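A protein chain is absent from this complex, but the other protein chains hold their places.
What follows is chain A.
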């Protein structure tokens, strides 16, 4: 008799616990959904409205467009010179990323795999760069670039972009390369490999995961950079996307449709890139954070 009661109350309390947990989970889902809406809706709102005509935007902001209008895109593309902006951004991004990663990897190889007198000092000097507030260098950077006669050229932005992405690149690559076992090089040297040969055909291929991380990180940083471009580039034909967008919005303040179309065009490549390579991107963008 007693036992039956016991089991009964047990099953009763079990189902009560389950009910309680379900209720809790529902609340958690509601909070998470709210968070997701707050996070995503501003962007979704902007993208959807970029397809509405001016009249429709004025009366119906929250629904889907009654018909998809591409007029905004045409006008953004033509007035803001988006073709040129895209070309500039892609060139600067790719060139800066490739150079940074290559010379950064080369430096990391020596910092990680060789012991020499200045090793620690050089490494610390590079890491110090992560603490420099970029805006504190805008004025002297402008003067330096002007004195070098490099203002307003198609390669101007490469210099600051490379210099300021080297610290994080070297930090990530050095700590990755340090973890390789010592005997890799020893056997390679036995086989008569030179130092640079080891770098090119052993260390670089082995560093592939870390290289992927830094390539992505560099690319996103360069794609989004604004301050240096603002200070160093005046020529509309040399502007990058963020700079072009900002000046376009400044000129056509009331043409919301075209602004949203321009924003969407800038947004889509990076968003696609993010959804495709989420894991790597998250790893790269948080790598600097976990250095402590």
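Here, contacts are C-beta pairs under 8 Å (C-beta built on N, C-alpha and C of every residue); 3 or more make two chains touch, one makes a residue touch a chain; residues count from 1.
The definition used in the following text is that contacts and distances are computed from a predicted model.
Peer 1: Just by its UniProt name, which of "SDR family oxidoreductase", "Acetolactate synthase small subunit", "Sugar ABC transporter permease" or "Response regulator" is the chain not shown in this complex?
Peer 2: The record names the chain that does not appear here as "Sugar ABC transporter permease".
Peer 1: Have a look at A:51, A:77, A:126 or A:176 and name the one touching the chain we're not showing.
Peer 2: Checking each option in A:51, A:77, A:126 or A:176, the one touching the absent chain turns out to be A:126.
Peer 1: For chain A, enumerate the residues touching the unshown chain of the complex.
Peer 2: 25, 28-29, 31-32, 35-36, 38-40, 42-43, 45-46, 57-58, 61-62, 103-104, 106-107, 109-111, 114, 116, 122, 125-126, 129, 131-144, 159-160, 162-164, 166-167, 170, 195-196, 199, 220, 223-224, 226-227, 230-231, 241-243, 245-246, 249, 256, 259-260, 263, 266-267, 270-271, 273-275, 278, 281-282, 285-286, 289-290, 292
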